[in-house]
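Every protein chain except one is present and positioned as in the full complex.
Coming up: chain A.
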């Protein structure tokens, strides 16, 4: 009943049953959209605007000009165009069912794994992908977890035959989990979580530092671990620091900058708040790992996690927000919406899941906002894409290819909708 073989078999049968939407064909003819409310992702909204796409790229963006229309013209009155959302720091494509070990591929064993790469394990047919696209997430940075250096991420687009053609930025980042001086432990005596000194803390930090310094020295050119690290010194790969205590944030950034890595990306949570001035002066970008979270302590502000990104953004830090794991990450847009209730304007909130992550991932020359000569990667929505109430995606494009938004969930919906003869 519980043999791995059985699990594997059921998984295979299941996968055969539920076929993913077929990847879209490359764009052949130009298309024009008019009368749309266009959210550029860089902070602007163009009303009654026009967008022309050709060969996968945006060739026109601006006021309606009949002379500029090309190909089929679609009137998007009362509809919105948004750049595709970018889901950073996700395990999408590396897991199917969290409770089934055989389906999990995001965590390699060992402490130092700079050489392991998510790209080659990325399952372009993952059943988790269609629901993302359905809510406007069109790009993802697929990140490994575990250990001190968990491995190398890549950026993928979410409509592909396989990992090769999903890649849009191969080996974009190296992920370092900076240890904290104290780790969480359950205390039986007081029946609560305690922070306990991590006896191995110094060891762990030393291991990370030595790895980077050895890689920088370049004394072992045949060492695949060091080679996976050395790319960070010539700018081919960025360093992502995952740190969740104020001290670890300072310590990790100080170290990276001391070895010449001036702009590591900080992936963190409310731990950023006490050191916000340090983050500003260090000029590092931040990915806020989770918005819909509980406050860190019982005395923390009630809605503290909702406001972390707001405070960073308002302080002038280049900030992106993302969603932990991938089970519920389709709600990324709504977490951006949540920051609006905390004081951001909607355009800035949108920026934190489009243009800002593109800049952080260094793909902003191609993705993350709507501008001429950039990739035609966007979606059309009947309403405010940051608010779940009364909004539907009508279409989505990746590099000009019009992708199929429907997946298994929609098929099941229609099947049972019909079974019960429900009316629309």
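Here is the rule we go by: contacts are C-beta pairs under 8 Å (C-beta built on N, C-alpha and C of every residue); 3 or more make two chains touch, one makes a residue touch a chain; residues count from 1.
Note that contacts and distances are computed from a predicted model.
The complex appears with one chain absent; UniProt names that chain "Periplasmic amidohydrolase" among the candidates "Imidazole glycerol phosphate synthase subunit HisF", "Cytochrome c domain-containing protein", "Periplasmic amidohydrolase" or "Sarcosine oxidase beta subunit".
Across the entire complex, the residue among A:46, A:97 or A:145 in touch with the chain not shown is A:97.
Contact with the omitted chain, checked across A:113, A:245 or A:313, is made by A:245. Within the set A:36, A:215 or A:271, the residue that contacts the chain not displayed is A:271.
For the options A:314, A:331 or A:347, the residue in contact with the chain missing from this view is A:331.
Of the candidate positions A:80, A:128, A:225 or A:242, contact with the unshown chain belongs to A:128.
Residues of chain A in touch with the missing chain: 1-2, 10, 14, 96-100, 127-128, 131, 182, 184, 186, 188, 190-197, 245-247, 271, 274-275, 292-303, 325-328, 330-331, 334, 337-338, 340-341, 386-392, 409, 412-413, 416-417, 420, 422, 424.
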